[in-house]
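Every protein chain of the complex appears in place save one, which is left out.
Coming up: chain A.
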Amino acid sequence: MSLFSIFNVSGSAMSAQSQRLNVVASNLANADSATSANGEAYRAKQVVFEATPSANNASTGVKVQQVIEDPSPMRQVYDPKSPLADENGYVTMPNVNVVDEMVNMLSASRSYQNNVETMNAAKSMLLKTLTIGQ
């Protein structure tokens, strides 16, 4: 019954999108974390999605394949008073791009909503199917 597989597909997409939202939240929260447990500034993280085809090809879910560290260069801020400043007075700050993260957040939440709608549609179709012959 392929309608049931829609629940798995949409469910996998919802969990992938919520993981993406989680990463966005941690990036935004650490946008100004100049140091961390390893002594370096926080590096932005990004999720990589991967399609997971099923055996019958009809349904393809999503999963988070890996969480990568953003390779873009770190932000250098001139602040000679800071204890973290180097000999030239620059502090290395996280490479979090707040605008990018906000766009990511909107995209993730819209995709999540889309999948909730998909799941609701599949549910009403299944309920309608149960009334056959009554």
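The rule is short, and it goes like this: contacts are C-beta pairs under 8 Å (C-beta built on N, C-alpha and C of every residue); 3 or more make two chains touch, one makes a residue touch a chain; residues count from 1.
The working rule: contacts and distances are computed from a predicted model.
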{"item": "Among \"ABC transporter permease\", \"Acyl-CoA dehydrogenase\", \"protein-glutamate methylesterase\" or \"Flagellar basal body rod protein FlgB\", the UniProt name of the subunit that does not appear here", "value": "\"Flagellar basal body rod protein FlgB\""}
{"item": "Absent-chain contact - pick from A:Val9, A:Val23, A:Ala44 or A:Val96", "value": "A:Val9"}
{"item": "Residues of chain A (touch criterion as defined above) contacting the omitted chain", "value": "1-3, 5-6, 9-10, 12-13, 17, 20, 48-51, 53, 55-62, 107-108, 111, 114-115, 118, 121-122, 124-125, 128-129, 131-134"}
